[in-house]
Every structure is written in C-alpha cells, then in structure tokens.
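Complex shown without one protein chain; remaining protein chains in place.
After this line comes chain A, so read on.
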Amino acid sequence: MSKTFTLDGREIPFETGQTIMDAALAAAVYIPHLCHNPEFAPHGSCRVCVVDIGGRQVSACTAAASEGLVVDSSSEAIQATRRAILQMLFVEGNHVCPACEKSGACQLQAVAYYTGMLAPHFTHFFPRRPVDASHPDVIIDFNRCILCELCVRASRDHDGKRVFAISGRGLESHLVIDSPSGLLGDSSFAAGDKAAHVCPTGAILPKGRGYETPIGERLYDREPISIVGDVRAHEEEVV
C-alpha cells in the first residue's frame, strides 16, 4: 500500500524521495509555481508554491512529502501570501500585460489570476532594463525576467552551454549572458536550445512569431492554469 499525505483534505499518494509538488503534480492537483519545472532540479526561489504545514510555511517544490503530513495550499492566508509575492514580482520588473506578446500564455499572469491578484499593489520600482534583440531568432526582454533561473538551469544542465547566469545581488540581481559583449547574439545560444523554451514569462521570445494566436484565444484565456497547467506542456499550441 502506498504512503499518503493530505493536501487540502485530499489524500495524495507519494513515493519516498518525492516532494509535495512532485506528488501533487502526479495526482493532478495544482499548486501554483513559477520557478519549478519538473524537468529540472527544484529551485525554491520564487516562493509562489508556498504551502502551510502545521503553521510553518515551506515551498512545496523543495519540501519532501512524508506520511501523514497535513498540507494547506488553498486557505485565504496562503493565497494572500502568494498574492503578495506575485505583487512583489510585478513591481520589481516592468510588466505590461495588455501589450505583451505573451499575454494569455504567460505563467506569471496566469498564476496571478489564480491567486486573485487584481492590481500590482506595491510601489513600482520601474527599473531601466534594456532589451537584447541581437540574436537572429530570439529576443530577450529583461523587463519581464523574474529570476526563476529556468534558462540558467536549462542551458547548463540540458544544453551543456552555460549561456546564462545571475549577477549582482539583492534588487540589483539580474540575468547575464555569457559572451564577450554580453549580448545574446554573440553567445552560443540557439533557438533550438532547451533554454529557449522554458521561460515562464515573456522574457525569452521567438522573433517573427508575435500574435500568431490572437490575445483572447490563448491558452489561459480559455481555461485557468489550475486546469491546463504549465505553458511548457502546450508550447506547440501557443507559440
């Protein structure tokens, strides 16, 4: 008989070594997340998947599942914490949802809707971040980067290229590209790289394909993220 824990009153089976997120994904129960992608080692940086276990908050993507745990992922308190974290992400960068090519197929936007975030709330920082359009096939808009490091991990662990890294610290933390000029076009990055297809926001976008699917008919325009899951699973449909 397999072991189980309780997630919002539901029994979730798990194998030893699985995290709460692993088990929830396997059971098709949605826990919101941004920096997590089951193809890569858990990271735990965005904190959107925070859940409550006996009054302690942990990230579901890094916390091990164990027998008899009682996990709360849907109370108003947990949703409020997630909402605040998302509001922080939105004011840290420059996110222009109505005009963004990724609108409707953006995980950041979809998770924000899921948690009931209706406004950015905090004071915007309005950082100045240039766009890098030097690559023939791909554009990087640093304004939309949320520092999830999925491209860093994909390039390093899957593509074997180490094209990306995070530099600076605190609010100055930012994505950097490994080339003599620091530009994507001068790096070994290719549109076929895994790293080109893991961004949960509109920070890494293919060139020449904008608005192929009209806004309003896109993945999360049709159904919420809690039903359809991560955008990466639907990439063929949405880009």
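Note that a contact is a pair of C-beta atoms (placed from the backbone, for glycine too) under 8 Å apart; a residue touches a chain by one contact, two chains touch by 3 or more; residues count from 1.
To be clear about the criterion, contacts and distances are computed from a predicted model.
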TODO: Out of "TusA-related sulfurtransferase", "NADH-quinone oxidoreductase subunit F", "Methylenetetrahydrofolate reductase" or "ABC-type glycerol-3-phosphate transport system permease component", flag the one the UniProt entry gives for the chain missing from this complex.
DONE: "NADH-quinone oxidoreductase subunit F"
Task: Absent-chain contact - pick from A:18, A:81 or A:201 - done: A:81
Task: Touching residue (missing chain; options A:26, A:133, A:165 or A:183) - done: A:165
TODO: Check each of A:47, A:135 or A:153 against the chain that is not shown and name the one that touches it.
DONE: A:47
- [ ] Touching the hidden chain in the full complex, which residues of chain A are there? Just list them.
- [x] 42-48, 50, 57, 59, 62, 64, 81, 84-85, 88-89, 91-92, 122-123, 125, 146-147, 162, 164-173, 176-178, 180
